[in-house]
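Of the protein chains in this complex, all but one are displayed in their positions.
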Amino acid sequence: MIKRAAALLLLTIIGGIFFTLLTGYSADENLNLTAQYYAENTAKDIGAANIVTAIIVTYRGLDTLGEVTVLFLAAAIVGLVLARSRGAGAAQTVKAPVGELLTTGSHSLLPLILLLGIYIFVNGHLTPGGGFQGGAVVASAMLLLLLANPVKRFNHRLISIIESFSGFSYVVIGVLGLLLAGGFLDNRILPIGEFGQLFSAGAIPLIYSLIGLKVGAEFSSILSNLSEAEEL
Amino acid sequence: MSALILAMVVLLAVVLIGAALVAIKGKSLPIAILSAGLVSLIASVLFLVLAAPDVAMTEAAIGSGLTTFLFFFVLSRVRGGEND
Partner (left out) sequence: MIAQLAMATGFALILIGFYGALTNRNILRMIVAFSVANTGVHLVLVAVGYMNGRTAPILDSAVSATEAVTRIIDPVPQALVLTAIVIGMGVTALMLAFAYKLYEKKRSLDIGKFTELRW
């Protein structure tokens, strides 16, 4: 009982802080200086129609490199923690078949879902979406495969090859930007092209596709590691 | 037009808070997990109203899709622990 009272007291204090924040908030009438710079210069410097993509891939590219590294570490630690719990294979309990509808449906839906994921991350600089969303859609195709065939084992070597290849290429493109253009991860190593076309915005489609592959491989590895853990 | 959007935001906010209460107080754990997924899904609609389509896509794909399945994978592996 005393614990619940302490929790409620803590929440009241936090709620009071939130209330003062909320009543003191007034929306800006104009963009602040950083946002104004991005709004004015993205089209002519970067050539990307989606300003959020321009910030993530180019202006703040180093942060995104750190982000995919953190995600890689999370996936690696999940694999490490669950490594000894993985089913030995032969000891797997035989599960009930998943049904004709799911098996057939997954065969016809899988290529379409993969295509949608690739479309989302290739068009990241023009439309909403990009590497993270596309990677998650690709991973959900892998999830459908897992649901249709629960005893299936993914090829972990293939996943780690895709993951390390795209991570390595990402860093190589960043260093190329340092040598050929203005700085690390500068997208102007390729021509900026015509605004609004698929092959425009320099290296952004290339970098975002690599991020999409890397994120998709990492999510697939987390999903397959958790689904291969032995039932306790 | 503006009043319509405002009414929609109020509705979404009420559903969000209701689903969040079910997510932490719900009787059975699967219903709590599904409600947490519903919170993410409604939040992604709210992001769209707040003119953030990129965030809406990410929240719908990752927050309400993959995370819910992670919870269910673990839940099916710890049979018997859900009522502790």
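Per-chain numbering from 1; labels A and B assigned in written order.
Simple rule for what comes next: a residue touches a chain if its C-beta (ideal position, glycine included) is under 8 Å from a C-beta of that chain, and two chains touch if they have at least 3 such contacts.
Predicted model only: the values in this text are computed from it and were never measured.
Trainee: Looking beyond the chains shown, say which of A:A39, A:L62 or A:L198 touches the absent one.
Mentor: Once the missing chain is taken into account, the touching residue is A:A39.
Trainee: Determine and list the chain A residues touching the chain excluded from the picture.
Mentor: Chain A touches the chain not shown through residues 3-4, 7-8, 10-11, 14-15, 18, 21-22, 25, 27-29, 31-32, 34-36, 38-40, 42-44, 49-52, 55-56, 60, 63-64, 67, 70-71, 74-75, 77-78, 81-82, 85, 127-128, 132, 195-196, 215, 219, 222, 225-226, 229, 232.
Trainee: In the whole complex, what residues of chain B lie against the chain that is missing from view?
Mentor: Looking at chain B, the ones touching the missing chain are residues 5-6, 9-10, 12-13, 16-17, 20-21, 23-25, 29, 32-33, 36, 39-40, 43, 46-47, 49-55, 58-59, 62-63, 66-67, 70-71, 73-75, 77-78, 80-84.
To be clear about the criterion, only the chains that are shown with their structure count from here on.
Trainee: So the centre of each chain is just the mean of its C-alpha atoms; given that, what is the distance between chain A and chain B in Å?
Mentor: That gives a centre separation of 19 Å.
Trainee: So in the complex, the part of chain A that touches chain B is made up of which residues?
Mentor: 50, 52-53, 120, 128-130, 132-133, 136-137, 139-140, 143, 219, 222-223, 226-227, 229-232
Trainee: Which of the residues in chain B come into contact with chain A in the complex?
Mentor: 53-54, 56-58, 61-62, 65-66, 69-70, 73-74, 76-79
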